[in-house]
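A single protein chain has been omitted from the complex, and every remaining protein chain is retained in its original position.
And then subunit A:
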Amino acid sequence: MSTPPPPINQPSSSPTPFSFPPEYSFPPFFTRQTNLTTHHAQLIKWASLVLSYCRYHRIFKLSLSGNGTTTTSERDTTELFFNRKINRRLSLPDIREVIDFLRKDNRAEYVTSSSSFSSTNTSATGMDGTPAAAGGGGGGDIVWIYWRTPEEWAALVESWVDATGQRGSVLTVYELVEGDGTRGTEFHGLDQELLLKALNVLVKRGKAQVFGQEDSLGVKFF
């Protein structure tokens, strides 16, 4: 009933930094390749880099202009598309191409502006000062990166519900994300909005029912 307190668990900043793949220090990797085959290989590499980077830092929503938003922390993700060591940067149009590549694979989705859960701090200008509000092909600045798709998250939640024998019981969404019961599961600390997407998958299958208001959403599993 009360608004959830600010999450206190620390961002999962492991001592070892993310190890970038070899191509990250390869200067042409940051230039759109003209040869079609090469370009395709380049896109594949970028796509897998974005996914593994976000998976590593548990980034669910990525700001293309540089500020990634996890549920718990604002992380500066400029480094993902900008290698300071070799001073090479992937341009925004090229980034969008990577995102589109991921979208075709259902591994990314532009966040629609109507979202009410996302933290308000989505500064629209990155380090490079590029205006991020480029319209056109449905391209906002914030993108869901599905290193797990909602379906995959749904499966995780469902198997946890099974394993803990909570079919038929009612849980709050807050409990699922922040509660002690889910500590240690992968979806602990999951972005709430993403969790709702996952729950909706279950709802569609008739496996769950979501009710309540924004602040006190509950879910019942069947």
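In this section, a residue touches a chain if its C-beta (ideal position, glycine included) is under 8 Å from a C-beta of that chain, and two chains touch if they have at least 3 such contacts; residues count from 1.
In the analysis below, contacts and distances are computed from a predicted model.
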Protein that the absent chain corresponds to, by UniProt name, given "Exosome complex component RRP40", "Vacuolar-sorting protein SNF8", "DNA-directed RNA polymerase III subunit RPC9" or "Cyclin-dependent kinase inhibitor 1B": "Vacuolar-sorting protein SNF8"
Residue in contact with the excluded chain [from A:40, A:55 or A:204]: A:40
Sites on subunit A contacted by the missing partner chain, in the whole complex: 19-23, 25-31, 33-35, 37-38, 40-42, 44-45, 87-89
